[in-house]
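Every protein chain except one is present and positioned as in the full complex.
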Amino acid sequence: MSRRARILVINPNSSVAVTEAIDTALTPLRLSAGPEIVVARLEQGPIGIASQRDADSVILPLADWVKRDDADAFVLACFSDPGLHTVREAAGGRPVMGIAEWGLLRALTMGERFGIIALSPASIRRQQRYVRQMGIDGRYAGSTAVDAMAADTASPAMRDRLIAAGACLVRERGADVVVLGCAGMASHRRAVEEAIRRPVVEPTQQAVAVAISALLLKDS
Amino acid sequence: MSRRARILVINPNSSVAVTEAIDTALTPLRLSAGPEIVVARLEQGPIGIASQRDADSVILPLADWVKRDDADAFVLACFSDPGLHTVREAAGGRPVMGIAEWGLLRALTMGERFGIIALSPASIRRQQRYVRQMGIDGRYAGSTAVDAMAADTASPAMRDRLIAAGACLVRERGADVVVLGCAGMASHRRAVEEAIRRPVVEPTQQAVAVAISALLLKDS
Amino acid sequence: MSRRARILVINPNSSVAVTEAIDTALTPLRLSAGPEIVVARLEQGPIGIASQRDADSVILPLADWVKRDDADAFVLACFSDPGLHTVREAAGGRPVMGIAEWGLLRALTMGERFGIIALSPASIRRQQRYVRQMGIDGRYAGSTAVDAMAADTASPAMRDRLIAAGACLVRERGADVVVLGCAGMASHRRAVEEAIRRPVVEPTQQAVAVAISALLLKDS
Amino acid sequence: MSRRARILVINPNSSVAVTEAIDTALTPLRLSAGPEIVVARLEQGPIGIASQRDADSVILPLADWVKRDDADAFVLACFSDPGLHTVREAAGGRPVMGIAEWGLLRALTMGERFGIIALSPASIRRQQRYVRQMGIDGRYAGSTAVDAMAADTASPAMRDRLIAAGACLVRERGADVVVLGCAGMASHRRAVEEAIRRPVVEPTQQAVAVAISALLLKDS
Amino acid sequence: MSRRARILVINPNSSVAVTEAIDTALTPLRLSAGPEIVVARLEQGPIGIASQRDADSVILPLADWVKRDDADAFVLACFSDPGLHTVREAAGGRPVMGIAEWGLLRALTMGERFGIIALSPASIRRQQRYVRQMGIDGRYAGSTAVDAMAADTASPAMRDRLIAAGACLVRERGADVVVLGCAGMASHRRAVEEAIRRPVVEPTQQAVAVAISALLLKDS
Partner (left out) sequence: MSRRARILVINPNSSVAVTEAIDTALTPLRLSAGPEIVVARLEQGPIGIASQRDADSVILPLADWVKRDDADAFVLACFSDPGLHTVREAAGGRPVMGIAEWGLLRALTMGERFGIIALSPASIRRQQRYVRQMGIDGRYAGSTAVDAMAADTASPAMRDRLIAAGACLVRERGADVVVLGCAGMASHRRAVEEAIRRPVVEPTQQAVAVAISALLLKDS
C-alpha cells in the first residue's frame, strides 16, 4: 500500500469512558507495519445502547460517517452490531466488522457452548434474536445480565459483577467459553478469565484483528 | 370501547400505488362493529424498500409516528418488518404487527414448507436472515426474486412474473405454500393461488387481522 | 355473505366446565357483523385429554362431525390439536384451526422464548413432539406441569398453581412469554399475566380470531 | 424364557399382497432360538394408508389389538407409524417399534443425508412432519413420490419406478442413503440398491430386528 | 451361511475389567443359531479413553485390526465411537457399529429428550460435538459427569454415583431417557433404571444387536 492503511473503530455510543476502554484494548493490535487503528465515538449517539431504539438510532449516522470517511476498514464497536448490513452497503466493498459477530465466532473455536455477559434483559433479547439470525443458536448456552449501562462497565467496581455473571453462565447454563457482551467491559477480560477458569472473549479485539487481516489480504 | 378503535396501517414507503393496493386488500376486514382501519404511507419514506439502508432509514420515522399517533394498534406494511422492535417500544404496549412475521406464521399452518416471492436478490438475503431470526428456517423452502421495485408490483403486468416465481418455488424448491413478499403484490394473491394451485398468503391481510383480534381481546 | 357465517369451536372433551370456560373466553370475539361463534363439546369424548389414546380417540369423531356439519370454519379447542390434519381433509377446504398451533404462533410475536403451562408430564411429552413437528423448537423454553385434569383447570383453586407454573417458566427456563396449555385455563389468563408480568397467551382466543379472519378473507 | 417369545408384526392396512411382502422380507430374522415372528394384517384397515384419515383410522384398532394380544413385542408395519405412542400406552411396557422410526434411524448410520421413496405427495407431507418431530431433519435430503397405492408396491412393475425415484433422490437431492417409504416395497430393496449404488433400507426388517433385540435384552 | 458368522466387539481400551463387563452384558444376545460374539480388547490401547488423544490414538490400530480380521461384523465398544468412519473404510463393506451412535439412536425411541452419564467434563465436550455431528441435538437434554476413569466404572462402588448422575439428568435437565456413556457401566443399567424410574440404555448391547441384524439381513 502506498499510504498506511487505516481502520476506523466507531463506538456508536457517545461515552468517553467506553471509547477509552476500547482504545486501550486495541493497543496490542497496533503494529508498526500494520494499519493505523483509530478509535472514535459517535458524538450524537446515545450515552449507551440500551433500548432497541438506541441501537436503531445510530444506523444512519454510522452509515453516513462510513460513506464519507476514507478509512480502509471499519469496526462497529457495539455488541448490538447496529446497522451492520446498512453500513456494509455504505462502505462500498471496504471491510466492515461487527464486534458481536466476531466475538461469537471466535468463541465457537474455544469451547462447545458459549455464554454472553449482557448489560440488561433487553440486551439479552437482542442477543437471542441475533444468535438465531447468525444461525449459531445450537452452540448458545445463554446470556446473563449485570444490569448496568455501557458507560459503567469500564469501572473497577464492575469487575466482581462480571465475574459473578461469567461464573453463573458456566455453572448454571453449561457455558464453557464466555463472551463479554459490551465493548466497555474490555479491561476486565483477563480478570474474568482467571476467575472463572474458562476462556473469555473480548469482542472488539477480535473484530479489529479480522479487519487488519482483511486489509492485508485484500489484494491477494 | 367508548370510542371506535383504530388500527393504523403504515406503508413505510412513499408509493401511492402500493398504499392503494394495501388499502384495497383490507376491505374485507373492515367490519361495522370492528375497529377502523386506516392506511397511510410514510411520506418521507423511500419510493420502495430495496436496500437495507432503505429499511433502516424508516425505523425512527415509524417509531416517532407511532409514538405521537393515538391509534390503538399498528401494522408495519413492508415485508422487511423494518424497526419492528423499536416501534414496539414506542407503542407503549399497544399492539404492533409486522406483515412478514404474520405472513410467514400464517403460512406455517397451510403447508409444510413455505416459499417467498421476493422483489430482488437483496430482499432474499434479508428474508434469509429474518427467517432464521424467527427460528422457523426448518420450514423454509426458499425465496425467488421477480426483480422488481415495490411500486411496480401492483401493476397488472406483474401478475405473470409472480405466477412464474410461485410455480418455481413449488416445483424446484419444494414449497407447498407461498407468501407474497411485498405488500404491493396484494391484488395478485388470488390469481397466483389459482395458477399454482397451492395456498398463497397475502401478508398485510394477515397482520391486520391479528391486530383486530388483539384489540378485541385486549381487555379480556 | 348471504347468510351469516358460523364458526364451530369443538371442545374434544366432554367436560361442561371446560366448554363453558371456552365459551366465556370467546365473548370479545363475537361481533354483530362478524361470524357466529358456536362452542360445543364432543359428547362421546373423554372427560379430559390426558393420555395419547385420549387424544387419538377423538380424531374420527371430530372428522365425522366436521364433515357433516355445515359450519364455515372450525376450531379444535384442545391443546393437543388432535387430528388436525385429518379434520382438515374432512373440512373440504373450509378453515380448521388448532389452538396449540395458534397459541404458540401468537407467542412467537410476544417474546423470544415461549414456555407452556401443561396439565401433566404426559402432556409435556406431547408438547415436545408437537413443537418439534412445528419446527419452532428453537424458540421453546420448556413446559411445566400443574398435574391437573382439564376439567379442574377452570376452578378458582387452580389459579395459584398456574401462577406458580408460569413464574417457574420465566425464572428457571428463561421463558419471556407463556402459553396456557389447556383450553380450560382460559379464565385465568389475565391473572397469570399480571402476576408474572410477562405476556400470557390464551390459545383458543387466538385460534378463533384467525378463523374469523380466514372467513372474512376467503373471497378476496 | 419358559415359552417361546412372539413378536406380532401388524400391517395396519388390509392388503394381502403387502402382508405377504412383509412376511417374506422377515424370513432372515426367523431364528430357531429367537422369538417367533408373526405377521398379520388389520382386516378392518383400509386397503392402503393414503390419507391422514387412513393413518388415524387404524390407531384405536391397533391399540385395542395390542392390548388384548399376549405377544411379547409389536411392530407397526406402516411407514406412517400410525398411533405409535397410543399403541405404546396400550402395550403396558412391552416393546412397540415403528417402521418409519427404525428405517430412518438405521439410515442415519449408513450415510450423511437420507432420502425417502414415498407413495404420494400426501405421504411426503406426513414424512416431512414426522422427520421434524423426530428431530432428525438436519439429515433429511427429501422425499420423492412414485404415485402408487401401498397394495401396488409389491408388484414387479413397480421396480423401475422405485429405482427412478431412488436415483432422483441421490442425484437431485443429495441423498446418499435411501429408505423405502412403504412396507410393501420390501421385495425391491436389493434391486434398488444395486441400481442406484447407494445403501437402501427396508424399514420393516429394521424394526423387527430391534424388537428381537429388545426381547432378548429385556431381563438384563 | 456355511460357517457360523462372527461379530468382533473391540474394546478400544486395554482394561480387562471393562472388557469383562462388556462380555457379560452381551450374554443375552448369544443365540445358538445366531452369530458368534467375541469380545476383545485393544491391548496397546490406553487403559481408558479419557482425552481426545486417547480416542484418536486407537483409530489406526482399530482399522488395521479390522482389516486383517475375518470377522463378519464389528462393534467399537467405546462411547467416543473412535475412528468409526475410518474403520468402516477398512471393513470393506462389512458392518461396523459404534456404541455411542446406537445407544443414542435407541434412546430416541424411548423418550423425548435423552441425557448421557459421562465419565468427565472432557467426555461431555466430545459428546456435545458428536451429538451435533449426528444431527440429533434437538433431542439432547445434556450430559453429567461422574468424574471417573472407564476402568473404575464396572465397580460396585460406582453404582450410587451413576444413579445420582441419572437422577440429576432427569430432574435438572429434563431428560426422560438416559444413556450410559461408557461401555464399562453396563452392569449397572438395570439398577440405575429402577432407581430413576426412566429407561436407561446400555449402548454396547444396542450396537451388537444391530450388528447381529445386519448379518442376518445381509443377503436379503
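When the chains are written out, they are named A, B, C, D and E in that same order, and each has its own residue count from 1.
The criterion applied here is as follows: a residue touches a chain if its C-beta (ideal position, glycine included) is under 8 Å from a C-beta of that chain, and two chains touch if they have at least 3 such contacts.
Everything numeric in this text was worked out from a predicted model, so none of it was measured.
J.: Which residue from D:41, D:113, D:126 or D:189 sits in contact with the chain not drawn here?
T.: Among D:41, D:113, D:126 or D:189, only D:113 touches the chain that is not shown.
J.: With the missing chain put back, one of E:36, E:56 or E:147 would touch it. Which one?
T.: E:56
J.: With the missing chain put back, one of E:10, E:25, E:39 or E:90 would touch it. Which one?
T.: Candidates E:10, E:25, E:39 or E:90; residue touching the omitted chain: E:90.
J.: Mind listing the subunit E residues that contact the chain we can't see here?
T.: 51-53, 55-57, 59-60, 63, 83, 85-86, 88-90, 126, 129-130, 132-135, 137
J.: If the missing chain were put back, which residues of subunit D would it touch?
T.: With respect to the unshown chain, the touching residues of subunit D are 111-113, 138, 174, 176.
J.: Touching the missing chain, which residues of subunit B?
T.: These residues of subunit B touch the chain that is not shown: 125, 128-129, 132, 137, 142.
The criterion applied here is as follows: only the chains that are shown with their structure count from here on.
J.: Looking at the contacts, which chains touch subunit C and subunit D alike?
T.: Intersection of subunit C and subunit D contact lists gives B, E.
J.: Counting residue numbers used by both copies over all numbers at the interface, does the subunit B-subunit C contact come out same (over half shared) or different (under half)?
T.: Looking at both copies, the contact residues mostly coincide.
J.: How many angstrom lie between the centres of subunit D and subunit E, each centre taken as the mean Cα position?
T.: Subunit D and subunit E have C-alpha centres separated by 26 Å.
J.: Based only on mean CA positions, could you tell me how far subunit A sits from subunit B in angstrom?
T.: Roughly 33 Å, centre to centre.
J.: Give the residues of subunit A touching no fewer than two other chains, as numbers and ranges.
T.: 129, 132, 137
J.: Chain touch graph shape: choose line, ring, star, complete or other and state it.
T.: other
J.: Can you name every pair of chains that touch?
T.: A-B, A-C, A-E, B-C, B-D, C-D, C-E, D-E
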